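Note that one protein chain of the assembly has been removed; the remaining protein chains are unaltered in position.
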Amino acid sequence: MQAPELAVSRWFNTPSPITLADLRGRVVLLHAFQMLCPGCVAHGTPQAQRAHALFHHAGLSVIGLHTVFEHHAAMTPVSLEAFIHEYRLTFPIGVDQASADGPIPLTMARYEMRGTPTAILIGRDGRVRHHGFGQEDDMALGAVIGTLLAEPATS
Amino acid sequence: MQAPELAVSRWFNTPSPITLADLRGRVVLLHAFQMLCPGCVAHGTPQAQRAHALFHHAGLSVIGLHTVFEHHAAMTPVSLEAFIHEYRLTFPIGVDQASADGPIPLTMARYEMRGTPTAILIGRDGRVRHHGFGQEDDMALGAVIGTLLAEPATS
Amino acid sequence: MQAPELAVSRWFNTPSPITLADLRGRVVLLHAFQMLCPGCVAHGTPQAQRAHALFHHAGLSVIGLHTVFEHHAAMTPVSLEAFIHEYRLTFPIGVDQASADGPIPLTMARYEMRGTPTAILIGRDGRVRHHGFGQEDDMALGAVIGTLLAEPATS
Partner (left out) sequence: MQAPELAVSRWFNTPSPITLADLRGRVVLLHAFQMLCPGCVAHGTPQAQRAHALFHHAGLSVIGLHTVFEHHAAMTPVSLEAFIHEYRLTFPIGVDQASADGPIPLTMARYEMRGTPTAILIGRDGRVRHHGFGQEDDMALGAVIGTLLAEPATS
């Protein structure tokens, strides 16, 4: 599946908005999370930060996506900004754009995510190559990243 | 030191407000935290929940105190309520009353806390017997709790 | 139950043999383990070492007991000595005396232990106050230690 474009209402940790189109040729790890999701805070988000530290220079772009689908009033951008500061997150993080039609934000719906955390890996060719919900094993995720980084950039 | 009374603007997980005066005769663990403090979320708050589960019936009252002294707009009661729900916290939690004079809330100032998490143990006689800042060792904290529970209730 | 005396064929980490009779007036944590028991190596033995570090000066004597009841040829005193060195254990450790009648060594049989690790706490009065098989919670064990240390030494 070709990876759908992101719909982001606000960005943190980046001087300008990011699109997947801009990242074509790199491998992308999309880390969908909510700041009050215990499994995200304990596992998913630190794992995304580690992937950023280990593989950014090898060609991986880690993008956080704050996909709020519950407790909307509790997880506003003001709260997210303090969360990012306190947890020392350094990869770019976008707020998934709210939907007019319901609690599920737009990017979360496009990717048919089932909840948080969700880890999505997009190859250099812009196609979705891994779509995992819940706690991911570090070694297994590393292997997929290594495989995708080993692929030649397509022209 | 006689334990100063709590100043709480709102309670969660209790049908009615709690005072230390009401708890005289029980041992009290006061767990001061902020919902966006990583050391609280990873260590202090789960430790308080474990202490509640282990020792509530033996005479320990665990009281959470949300002592917000930074990022006030990010850690409102609305956000705290969702945090309590998502982390499945079941012990009573009070919002430390904001001060008119600065960022440090009233109870935090009365106890001269240096930050979060802070664990304070109050004996059956209402006196402060332990005052710890940062990550507390489970076994060491358990030993203080055991010692205080073993003391006779004073008349 | 009055704690039965130890039957030890060889001691490590002590200049002279230790008896429970000598320790009367102190609290004793008897940590029964086998060097090839995964639950001992991962949890029980490090916990005993922590208890020794935290409470030795407060009146707790931690005694390791190598209760080999299986793989006898694999866990000889020569192997145990290297294990103690590599794991940097500093509390006294005795080899439970082999039985002429079967695989269960003498002290293990006297205490009716069911396996390893087993944690036994003996009060200042020489009586067994706690008898736990398997992984013990740090906070719960700490509470029992604190309670027993708070008791007056009996004359």
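Each chain carries a letter (A, B and C) given by its place in the written order, and its residues are counted from 1.
Note that in this section contacts are C-beta pairs under 8 Å (C-beta built on N, C-alpha and C of every residue); 3 or more make two chains touch, one makes a residue touch a chain.
Predicted model, so just to flag it, every value in this text is computed and none were measured.
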The chain left out of view makes contact with A, C
Per the whole complex, from A:Ile18, A:Cys40, A:Ile122 or A:Ile145 the residue touching the absent chain is A:Ile145
Checked against the full complex, the residue among C:Met1, C:Ala21 or C:Ala42 that touches the missing chain is C:Ala42
The one residue from A:Ala51, A:Leu89, A:Leu106 or A:Ile120 touching the chain left out of view is A:Ala51
Given C:Phe12, C:Phe83 or C:Tyr111, the correct residue touching the omitted chain is C:Phe83
Had the left-out chain been drawn, it would touch subunit A at residues 47, 50-51, 54-55, 137-147, 149-151
Per the touch rule stated above, subunit C touches the missing chain via residues 36-38, 41-42, 71, 73-75, 78-79, 81-83, 85-87
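Definition applied: only the chains that are shown with their structure count from here on.
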For the copies subunit B and subunit C, the interface residues, called same if over half of the numbers are used by both and different if under half, are same
Distance between the CA centroids of subunit B and subunit C (whole Å) is 35
Cα centroid separation, subunit A vs subunit C, in Å, comes to 50
Where subunit C touches two or more other chains simultaneously, the residues are none
